[in-house]
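With one protein chain held back, the other chains of the complex are shown just where they sit.
Naming follows writing order (A, B and C), and every chain is counted from residue 1.
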Amino acid sequence: MVHVPINVSSCTKLILYLTATYPSTATFLNILETVSSIVDLFEIGVPTNNPKYDGPTVRMTHRAAELKGMEALDVLKGNVPRDFVIMAYMEDHVDKLELFLKKCAEVGARGVLMPDLLFDYYEMVEKFVNECRKFGLEPCFFISSKFPYREVERLVELRPLFIYLGLQACSGVRLPIFIERNVKIYRNIIGDRCPLIVGFAIKSPDDVKLLKRLRVDGIVIGSAFIKELSRCGIECGLKLLESLKRALVE
Amino acid sequence: MVHVPINVSSCTKLILYLTATYPSTATFLNILETVSSIVDLFEIGVPTNNPKYDGPTVRMTHRAAELKGMEALDVLKGNVPRDFVIMAYMEDHVDKLELFLKKCAEVGARGVLMPDLLFDYYEMVEKFVNECRKFGLEPCFFISSKFPYREVERLVELRPLFIYLGLQACSGVRLPIFIERNVKIYRNIIGDRCPLIVGFAIKSPDDVKLLKRLRVDGIVIGSAFIKELSRCGIECGLKLLESLKRALVE
Amino acid sequence: MVTVPSHWYNIAADLPIPLPPVRDPDTGPSRIELLTKILPSVLIDQEFSGERWIPIPDEVRRMYEKVGRPTPYRRAENLERALGLKDVHIYYKFEGVLPSGSHKLNTALAQAYYAKQDGAEEVVTETSAGQWGLATSIAAALFGMRCTIFMTRASYRSKPQRRILMQVLGATVHPSPSELTEIGRKLLEQDREHPGSLGIAISEAVEYVLKEPEKRRYLPGSVMEFVLIHQTVIGLEAIEQMPEQPDIVIACVGGGSNFGGFTYPMIGMKLREEGFEKTRFIAVESKAAPKLTSGRYMYDHPDTSGILPLIKMYTLGKDFVPPPIHAAGLRYHGAAPSLSILVKLGIVEAVAYEQEEVMKAAQLFARCEGIIPAPESAHAIKAVIDVARKSSPGTVIAFNLSGHGLLDTDAYSKVLGIQ
Partner (left out) sequence: MVTVPSHWYNIAADLPIPLPPVRDPDTGPSRIELLTKILPSVLIDQEFSGERWIPIPDEVRRMYEKVGRPTPYRRAENLERALGLKDVHIYYKFEGVLPSGSHKLNTALAQAYYAKQDGAEEVVTETSAGQWGLATSIAAALFGMRCTIFMTRASYRSKPQRRILMQVLGATVHPSPSELTEIGRKLLEQDREHPGSLGIAISEAVEYVLKEPEKRRYLPGSVMEFVLIHQTVIGLEAIEQMPEQPDIVIACVGGGSNFGGFTYPMIGMKLREEGFEKTRFIAVESKAAPKLTSGRYMYDHPDTSGILPLIKMYTLGKDFVPPPIHAAGLRYHGAAPSLSILVKLGIVEAVAYEQEEVMKAAQLFARCEGIIPAPESAHAIKAVIDVARKSSPGTVIAFNLSGHGLLDTDAYSKVLGIQ
């Protein structure tokens, strides 16, 4: 497993979101392999019946994934050629959080991101961080584009692997949001104290260039890649990633 | 005929208004005689059917006068023991003003006061003044308590015998008007350039004292005297005048 | 920043010719004497005051602030644009922000205050469409006084809205003719469903006041000079607010208090040669009650019932019955004496308009400026539009928007055919 440091640097990382075992376990593993030289970090979703904060494209992958929940996690063990973090909804694991995090650690995840943690389980943030650390996982935090400034400060102090800013209302759907302004606000609050990665509806080299200029530490590609995959297979997905990577390193 | 100067002085004159030949020619002449030692100047009204700007008491005297119009004027000739001015409505004489003023001069009047001149015959002011002078009469002007300041100036420049300020809405009716303020305003505008006399509803020594303090040059008693007359005859009228005179000279 | 004026302005001091005195008619009791029994005493004083600047009592000034004075003075850019005007500016003073929805409150507050000063506990008046009744009800509420309104029975029935507002405010509203007065009872005997008239309502109000003259005072809504004096707060504020001096100043005329209130402070400056030297002043009336354009200048009663003293004014005769237009506030037979003089002397021009053209102008204004004008105020708007269209570049026009029309949907729907 290639380990690319996630840190506040002049070099913006390319992060790929995939839903585990979508469209099938085999294809999923094939994708991991195929794109591994381009991608700096994988964000891998645990398929769920209730991908509540995701947009239509990612929702579809959850429904279509071959395996669900813990079973899909098992597939990852030893099969992800790069650092990866697990994305899962707290709602699905709140009753057995310890068990779930233990599993994440077992399959080799570097960190865990729970997009509903700060919105629906706010009182569990400390617990989540402690449990992660217990299993050697780095906690990751998802914030929205209208997140309270003081709460961002608090998250920074918890020294997560990164803070993930959702640029849009949900993954994959582009609304006319002035993301430049929002990124600046949170980059400014966070400063150099913690990596800031961004995602949701990033799809073009121009998007990537803009975000790079805004000094984000990583960009997450999700729905755009999935759409390319559906349109014409892994080749197309790979091409997309290559073009985005070029924009990143230019 | 006793001639008392009407001028701007420290001494406020007592002026009595009477309607000629009221209640009868004989009584009228008797009154003139009886009060002549107290009164400084008589204002004698020419009985008319339309005493439009007068209050109920004076109106009554016009209706009850023995003679009307010019005929009543004739009675005055040689019979007024003091200086007197004629009060008449322009409305009654507008068509034969020259004739009327000539008559006023003939009967010995010192001046003429037409209360409707400035309100209903404004354009005739110059003519009125000229005609008066032609017959050796001194023009007098009646103004209301809300008279335009600049127009008062104009009247002063016409050098009348006096300007007569009506303290109330009409003769004999006392409304809750702050006469002190109004007198001050017009005294102030006129300054010492012209005598200012006041009338309407003056009836008590206190009234007289107040007005004296306000430096008016004459006060006109009208309805109050007529009411005393109706109540208990000339004696009462005389007593009233005496008491007012006392207040004036105190 | 403009503040509430400290004094009202009394144009009597500056008129080019004097105001003719009030008069009693030839017959009947002295109406002048009657005034003392029905009006708050200070109002009588103000009616006969020679003071050019009359101090506004502190408590009235405070109330003016409380109800929203100074009112705004705004530019009607959108209307200018809609008319395709080239460098012609239109400004308006807006009295509709007052809780009564019209300028009437300016005098109602002063009058109620003076009534209270007299020791009265109750103010009494008449109303037809309800603008004056509503203003009086608010003033009474603010001064903690009882309020009794005689409302013509026809309006009482057909225009329940302002009536309900008065009642909410605590006023007792009687359909007139009523059982409360002798004159009311007599008329009801003849016709239980007598529709009433403003004249009858005034008579009832006065009779009702005279029953307990120490406790009650009658408040008149227009025409009397003191009403115009109170309304001058409008114009005094406007002068302070004007970014540029208008060439043409316009307001509508019912009895004249709205027009006088807005324009007199400016006309006064013109007469004193202190400003507004070249400004034209235009009074706009309804063709339904065209006293200024078709009336006679003569002594007449300000009230249809002849209870009040005669005043010299342009009048259509106190018995004139105007057709039932929606701008009820303009259905008045005469115009205040001072305004009548100014019109007679040509210092104020007068025009009259028909209801239809006026309501169309109102709608244009609403669509441009977002404010629904009262039908009365809309008369001024119609004149503004006509004058603006004929104006050369650089012309500045100002008018008084005396009230909003939120309660006049009837007028709009009927005249404009909105179902």
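Everything that follows uses one rule, which is that a residue touches a chain if its C-beta (ideal position, glycine included) is under 8 Å from a C-beta of that chain, and two chains touch if they have at least 3 such contacts.
This structure is a prediction, so every number in the text was calculated from the model and none was measured.
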Checklist entry - Which visible chains touch the chain that is not shown? => result A, C
Item to check | Listed residues A:67, A:170, A:190 or A:208, member touching the removed chain | outcome: A:170
Checklist outcome for this item: Contact with the hidden chain, among C:170, C:195 or C:317, goes to C:170
Checklist outcome for this item: Residue positions on subunit C contacting the omitted chain are 1, 66-68, 72, 74, 78, 96-97, 99, 101, 138-139, 141-142, 144, 160-161, 164-165, 167-170, 362-363, 366-372, 404, 406-407, 409, 412-413, 416, 418
Checklist outcome for this item: Where subunit A meets the chain that is not shown, the residues are 50, 52-53, 55-56, 59, 118-120, 122, 143-151, 166, 168-170, 173-178, 181-182, 185-186
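By our rule, only the chains that are shown with their structure count from here on.
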Checklist entry - Which integer distance in Å separates the CA centroid of subunit B from that of subunit C? => result 38
Next on the checklist: Based only on mean CA positions, could you tell me how far subunit A sits from subunit C in angstrom?
Outcome noted: 71
